[in-house]
Every structure is written in structure tokens, then in C-alpha cells.
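Only one protein chain is missing; all other protein chains are in place.
Chain lettering (A, B and C) follows the sequence in which the chains are written, and residue indices restart at 1 in each chain.
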Amino acid sequence: MIIVMSPGATRENIDAVVKKLEKRNLRAHLSTGEDRTIVGVIGDKKTIANLEMNMMDGVEKTVRITEKYKLVSRDFHPQDTIIKVGDVEIGGKEIVVMAGPCAVESFEQVRETAEAVKKSGAKILRGGAFKPRTSPYDFQGLGEEGLKILRTVADELNLKVVTEIVDKDDIEIISEYADILQVGARNMQNFQMLKALGKCGKPIMLKRGLSATISEWLNAAEYIMIGGNENVMFCERGIRTYETFTRNTLDLSAVAAIKELSHLPIVADPSHGTGRRKMVAPMSRAAIAAGADALIVEVHPHPEVALSDGDQSLTPADFQKMMEDLHGIAKVMGKTI
Amino acid sequence: MIIVMSPGATRENIDAVVKKLEKRNLRAHLSTGEDRTIVGVIGDKKTIANLEMNMMDGVEKTVRITEKYKLVSRDFHPQDTIIKVGDVEIGGKEIVVMAGPCAVESFEQVRETAEAVKKSGAKILRGGAFKPRTSPYDFQGLGEEGLKILRTVADELNLKVVTEIVDKDDIEIISEYADILQVGARNMQNFQMLKALGKCGKPIMLKRGLSATISEWLNAAEYIMIGGNENVMFCERGIRTYETFTRNTLDLSAVAAIKELSHLPIVADPSHGTGRRKMVAPMSRAAIAAGADALIVEVHPHPEVALSDGDQSLTPADFQKMMEDLHGIAKVMGKTI
Amino acid sequence: MIIVMSPGATRENIDAVVKKLEKRNLRAHLSTGEDRTIVGVIGDKKTIANLEMNMMDGVEKTVRITEKYKLVSRDFHPQDTIIKVGDVEIGGKEIVVMAGPCAVESFEQVRETAEAVKKSGAKILRGGAFKPRTSPYDFQGLGEEGLKILRTVADELNLKVVTEIVDKDDIEIISEYADILQVGARNMQNFQMLKALGKCGKPIMLKRGLSATISEWLNAAEYIMIGGNENVMFCERGIRTYETFTRNTLDLSAVAAIKELSHLPIVADPSHGTGRRKMVAPMSRAAIAAGADALIVEVHPHPEVALSDGDQSLTPADFQKMMEDLHGIAKVMGKTI
Partner (left out) sequence: MIIVMSPGATRENIDAVVKKLEKRNLRAHLSTGEDRTIVGVIGDKKTIANLEMNMMDGVEKTVRITEKYKLVSRDFHPQDTIIKVGDVEIGGKEIVVMAGPCAVESFEQVRETAEAVKKSGAKILRGGAFKPRTSPYDFQGLGEEGLKILRTVADELNLKVVTEIVDKDDIEIISEYADILQVGARNMQNFQMLKALGKCGKPIMLKRGLSATISEWLNAAEYIMIGGNENVMFCERGIRTYETFTRNTLDLSAVAAIKELSHLPIVADPSHGTGRRKMVAPMSRAAIAAGADALIVEVHPHPEVALSDGDQSLTPADFQKMMEDLHGIAKVMGKTI
């Protein structure tokens, strides 16, 4: 930490700062410039992390030098983490595509979608059984019935299952049916649930909060890893901006940022990230070109009758066409799909 | 709902739209302009709420006319709701001030703060026992021990207690000690917790999410009210913008907006809303002038040693001075404090 | 400036940094911690301001300690600046209200509005003759004809005139008719115009850009002051956020921030800041309570037929009612209106 004293700080103010640091076994390193003094703080990182100096007289501001997360940081774990989900590997040489309907509506809908996406190359089936909805009057999902449908269809077609968890009480039941548990944007800082997921044996896909900074997102993943669960992947799903043409603004620079700052895999969600069917294919291509390890895409056999998010769902035919293009991009990136 | 057909929509496209509506017992009202047709949808509101038309051929976009929330809406409940917390009334003629430390650290700290704020006119003691923190390495609160301290001190001084709940499993224990349960910004769309709070007998203070729209905030309150709990108050605590001088941007127009759209009381939090001690007094005055029913303010006897958020805490002396100014503003608003 | 070296920086990297600083006659102050070295840079401020160090090997990031603006800063000019516009003083004990239509449409419209606002206590007449409009198909203003109307009416009623300038070529002609030249949000960083206004003898009202940080806003004012024009006032008119219920988000914490960081007066514009007629009165009260020196408010005798921004214009009767409340708030602030 660096403490910037104000131009008007007195000798006494500076002494008081130094004394407070020394009382905590920290060392102060003073740089005295023309109109102000800067105090560098040296010592135990945890002590520094909990230090509050801004209220002291003569202190103008403090600047934190180091981020608090460690387990998720590439600094401490330089090589890429590869997450194994059965025989599917996320974070390795193969781009993994997760696809399926936004919400599970019926066995037939899931079956029809799953067959189509499997044929086009998807390895993981997605679908919501517990839906977090803005209004209590919206369709809230089929619950366990939905989980059963996903599992049955996936087993039949040799797919893995990813589905959202919205309540820590559901960890056990969802773990019974799903291979990857997804934490949605609204729960990115539901710290109690993150802690509980740290104790669960399943890989976690942590979506970025609607307006979460990259640093907050990494800290949220730290909550899971600190509990012992090392199989965490991030998912960029668009952030909230003032733009209204798209539902969210898919931030692909976050893909590059995560690759730089963390060893964990990163997934992109162009469906929620744009909210517009026509944009899913171009943004999927762009996500892979930016370095994403995986994609999660909404596909619905009949998007015009979907119970949620029909606007952003691809038809199986759209999806097939998109996958063909993605092969070429993956190849340029030295990967397969 | 209004369905805007694209300029290139064919007669068949329009017929298909009308047919889909009629199958759902809705009526279509066509306006045919120079280059496009607009379809007004008339009929049962719930059916319309679940209608997805954007994917149909020839449909350019749809416009929703009505919001989904009802119980929180002033349209259906024109007079102001007053929430009774013992003999304290929130939403009435008196501006209620909640004050206390960000986090409960010790009995002495809470006792000293409570005495001071009580003397200056606060009616409700605030303090966090369960703290949601960005990093798992930050101080997470004293838990039940903190709740006991709050209750003991409050009873002694005849104050009420408001404290944050971060886990639906804690409803029972917090209800034992606190008079108002606060839902923090990060949990505004923790729908499982909102549903559970709808069944609890305590007043709820629902903070606005970091980047929640006013409509989403109202819908979140609807989740609580639909469960039977009518004692919900909103709390504006600053939204996330690009500005870095302040910690958040306190959006006082949201105070006026809530007053227009809902009958429920609105509280302002200038401490988290600005993150800067010097701004707490001016923004408190402004909040009351904008129509806020209550304030929640951080006060710490020794902010320079606070375990969290010291930068934004007032000293008891600052608080006392601020309260004097607030009397004048309240009076102009036809209220007392 | 502080240079943060990465944990992996070598002795050679640090030496190279120090050498680069010394070549520029700057001194380096090293603080060597457990896993990294921090370099404090001491010396001539202008040299430091132009220093680029981030690209050097081993440098993780740099932190600027001081802002670049000086003339606008309260650090260098502790007492409040009062701007004299004839016998009207902005920044002193009196809250000044500027009022009038968004756009000048006709002599009758301006005359009727001006009479009404004068009667209610406004001192300055506002009105746009040159309108910056998002679409080239929108009404662009009456031009010089509009300026003449403003001047004639103002002289008759002993009011001052504030009007927007959108082109530096218009400085001369607008200066002939107006008392204060307003720089709109879209031109806050039209640096060529700011430089030219620095040479003009009229007070300038500098609106905040749609998404300008407070620091950028202060730097923009520095462009004007550096040219010799010391009569600059700021105007907060709402920033762009994701919220759609209001047209912009009026950031009243910016009022408090400007008061802290600068000696120049600050005006609030609740009309553009909210875009909703019902919100103008509460936000005007709040602005004064937050410390604003002046208000600028849109009033139109018949807002339903206004050629621009009718939605946010008060009627003369609304305005009269609002002014009555403002007296009380001003009094609490130790001011008059």
C-alpha cells in the first residue's frame, strides 16, 4: 500500500502515520517530494490488506498495490488449468461448445434440441430448471422435473449437463443430475452460496455479475477455490451499459483479461451477451478469436414459442451453420472444436 | 403489448401474428401506416406478459406497455404506506434517522456510537454482524455475537435495530435480535431469499442493486410482497458508474422516482452512496430535500481504526452537526426529524 | 508518480527505470518490499506529467499522484470565486435561478415566459438560439433572430441572458447579445472552442459531458482559464447511465465534489438532468441542499406545444410553486434566493 499525504500534512501527521504502521509491525518508507510526502508500506500482506489509513489527519488517499485474490491468480499458478468433465476437457486444445434451450420446457423440446446440437458438435447440454426471473410472475422453471429431463437426454446422447443453481440448498439435488453447476450473474456475489460451492465436488461455471469489475469477479472465484474446489471456470455474459440495442454489452476484452490474470478457463455466452439472434454467430466467432476456451449458446427448436429468451435463441439450423465457421477460427487459434 | 412489423412484412406474416394472438384469446388491433403495420394486443394481462412474438417472421420489435409489478405500485395503492417499527414510523411525517457503525466490532464501540447518535436524534441503530465482503480475506463480521451486542445496546437506549441479512438460513436468528432486516445491494436479486423474506414477519429494507434499474428494484420488492410481507422499504445506496472520485453515484432522482411509482417508503444511504466522509452531510440534506423518508448513516467513534469502511464514517461530532442542519430541511418539507 | 515494479522485475529492470528518471533530472525513491519494489518519482512536475514508464520491462503499473489542473483547483485558490454578471453574483450568498424555454421559438413565447419567471424570482433568462440536436432533421434553432428576442425581452425586464454556443465562430455574435455563454455537454471537450472562450470576455457556464469524469470536467475548465478567462462556472446536467426511467442521472454528489475540489461556482440543471417535469422541483430542492450556487430550469408557457424538450419543461405555475419551496432550503443553507 502507498499512502499519499496531502500537501498540507504536518510533520506530526506523518509521524502519526508511521507510528500506526510500526504498531502493526509494518515498515514505512518515506519519499519526500516538493509538495508532499508519499509513504510506502512494507510488511505482512494480510496486515496490509486490513489496514485503513484514509481517515488519519493529513492523509489524502491510499493506493493498494496488490490484488487480494491469490488462488485464482496466474502469478501463483502460471500454467493453464484444464477442467475435466468426464472425457470433456475445458481449457485445453479443444474449444468446448455448450448448447441447449434457455429453459427446460418439456422432454420433447430438450430431446429435439440435444440431438441437433450434438450432431453439430456440442459436447455439453445446457438448460435451465431453476430460473432466476426479474418478475415473480414470470416462468420460474420446472425444478427437479427439468433436471431429470436434462440428465436422461444427456445420458442417451452421451452429453454432459450444465445447469444453473440459484439456492445453496439445491447443491445436493443439482449435483445428482448435472456435471457443471452454473452460478448466474445475479448470484456472482452471493457469498454464502459461493462458500458452499467451494465444498462441493462439481466444476463450477461462474458468470460475471451485471456490472462486476474483473477484479470483483476474480475475488468471487477465490471464495469458491478457498473452500477446496479448484474446478472453476469463468463465463463472460455481457455487462450492463447505457446501450439499448443489445440486451447487454458482451465484453470480449474480459476474455483476454481473464487469460492474462488467471489460469482458469473462460467461457463466452453470446446469447445473453447480446440478446439478439443475429449477433450470436459473429460474437461466437469473435469470442474464440479473442481466446475463449468454450462457448455457451442458446438453441431452441422453435424459438418463436420459447417460454423465455426466445429472441436470442438460434434454431438448430442456425447453430449448425455457425459451428461450421467456428472450426476455421479455432484452427487459426491452434485449437480444434 | 405493441408489435411493430418490419417494412418488408408480408400479408401472410401479419396474418400469422394475428392467428397466434387469437389462439391465445387475445385480440389484435391493426394500424396500417405508409410503410409498416403496427399490431396492438388486447386481452388478459397475464397471457400478454408471457407472450413472445419477436421471433415470428416479419416482426421487427415488440414494446411492452405495462410493468409487471402490482403490489408495490402506486397505481393500485395511491396513499403512502407507513411502516411501524414499534413506536417508530417510517414513511410518515417524521424523517427517521438510522445510524451506527458499518460493522459491529465490540460492545464498547457499539455502545459509544449508539449513545452519541441517540443523543443527536437517531431512532434506529445500524450495524453489520454478517458482512458481505468482496474478498474472502476481508473481515466477515462477528455473527450472532454482533447481533447480541446490537440488541443489548439498543434495548438499553430504547433504539430499534436494523442489520443486514446475507443468507436465508439466518432469517430466524436475525429476526430474534433485529427489528428491520436489510437486504444488501448484492442480494437484491437473490430471489430465493426475497421469497423467504416474504414469509417473515419483520419489516424489510431492500437496497438497490449496484446497477439495478428502478423497474428491477420494484420487481424485487414485489417478490417480497407477493409472499405476504407488506412492510417493505427501499434504500437508495448509490449506483455504479464510471466515476472514481466517489465510491458510488448516489442517485437521488431514484428517490423522486420511487415516490412517484410506489407507495412504499424510501431511505437514502449517503455513506455507501458516496464513500467519502465530507459528502455525507450535503447528500443527507439533499436526500431529504428530494423527498426521502429516512436516512441510514455510518457513524464510528474512531473511524481511523474502523475494521471496514472507515473512509465514509462520520464521527459523533460530525453527525451531531449534520443533524442540526437536517432539522431545517425537514421543516421545509413539512416534516420533523 | 509512483512506479510499481512487477514481482518478477530484475535488478537490471529497476536500474533501467532509475536511469531513465535520472536522465530527466528526476529522483527515484525505492521501497523494496517482500515481493516487489516500488519507485517513488520526485522532481519537476511538468517533466513527471509527461513521463511514460509503463512500457519499460519489469514495470507493472504507474500511479499518478497529482491532478494536472491547477487554475481551477481549490488547493491553489482556497476562497470561493464569485462571478459578477452585471449586478447578479453567482457563487455568493444568493442562489441565482436561470429560467426560460429550452429553445427560443418566438418573441411572444419568450416574453410570456420571461415575465412569469422574473415575477417568481429568476434573475437570468435562458433560451437556446443555436440548438445541438442528435438528428439533423430536428429543429436547429432560430439563430441570430433568437438571440435578438432574448436580448430585447431581457433588457425590457432587467434580466441577464445565458445561451448556448455550439461553434467557436459564433463567439463574437453571441457575446453581443448574451451575458453568459453556455458550453453544452457535447462540447465539453471541444478543446478548440474552449481555448477560444478563454480569450473572450464573457462568463462561461461549462456543462459536464454526458459521461465525463469530474477530473476531465475540471481539466476542461482549465483550458478556458489558461487563456485568461477566470469567470467559469460548472453546470451538472446529468450523466449517462443504464437507467431509462430518467433521461439522465443527475449526479448531485458532483455538486459536493466540485465544491471540494474547485473554487468555481456550480450550477445544477434538473430539467435536462431528469427529463421529467415532475422531478424538477424535488431535484432543484436537493441541488440547493447539496450546495449548488445556482439552478438552470426550463419553463415553457405551453410545454405541450414546445418545439424541443417539452417533457421536462415546467409551466409558469409549476415554477412559481417550486420557487416558494426553494426559499426555505436556501435559508437553511445560509443563503437567499
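The rule is short, and it goes like this: a contact is a pair of C-beta atoms (placed from the backbone, for glycine too) under 8 Å apart; a residue touches a chain by one contact, two chains touch by 3 or more.
As the structure is a prediction and not an experimental result, all values here were calculated from the model.
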item: In the full complex, displayed partners of the excluded chain; value: A, B, C
item: Residue touching the undisplayed chain, where the options are A:85, A:239 or A:264; value: A:239
item: Residue of A:49, A:157, A:289 or A:305 touching the missing chain in the full complex; value: A:289
item: Among C:120, C:163 or C:190, the residue in touch with the chain that has been omitted; value: C:190
item: Touch criterion as defined above, residue of A:251, A:293 or A:309 at the omitted chain; value: A:251
item: Residue, one of C:74, C:133 or C:327, that touches the chain absent here; value: C:133
item: Among A:64, A:199 or A:331, the residue in touch with the chain that has been omitted; value: A:331
item: For chain B, residues in touch with the removed chain; value: 2, 4, 7, 29, 31-34, 36, 38, 40, 42-43, 45, 63, 65, 75, 240-242, 244
item: Residue ranges of chain C at the interface with the undisplayed chain; value: 46, 49-50, 52-56, 68-69, 132-139, 166-169, 186-187, 189-192, 195, 209-211, 216, 219, 222-223, 226, 240, 277, 303-308, 310-311, 313
item: Residue numbers in chain A that touch the chain omitted from display; value: 211, 213-215, 239, 241-246, 249-257, 259-260, 273-274, 278-279, 282-283, 285-291, 325, 328-329, 331-332
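In the analysis below, only the chains that are shown with their structure count from here on.
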item: Pairwise touch network: line, ring, star, complete, or other; value: complete
item: Separation of chain A from chain C, taking each centre as the mean of its C-alpha atoms, in whole Å; value: 38
item: Mean-CA-position distance for chain B and chain A (Å); value: 26
item: Mean-CA-position distance for chain C and chain B (Å); value: 30
item: Contacts with 2+ other chains: residues of chain B; value: 211
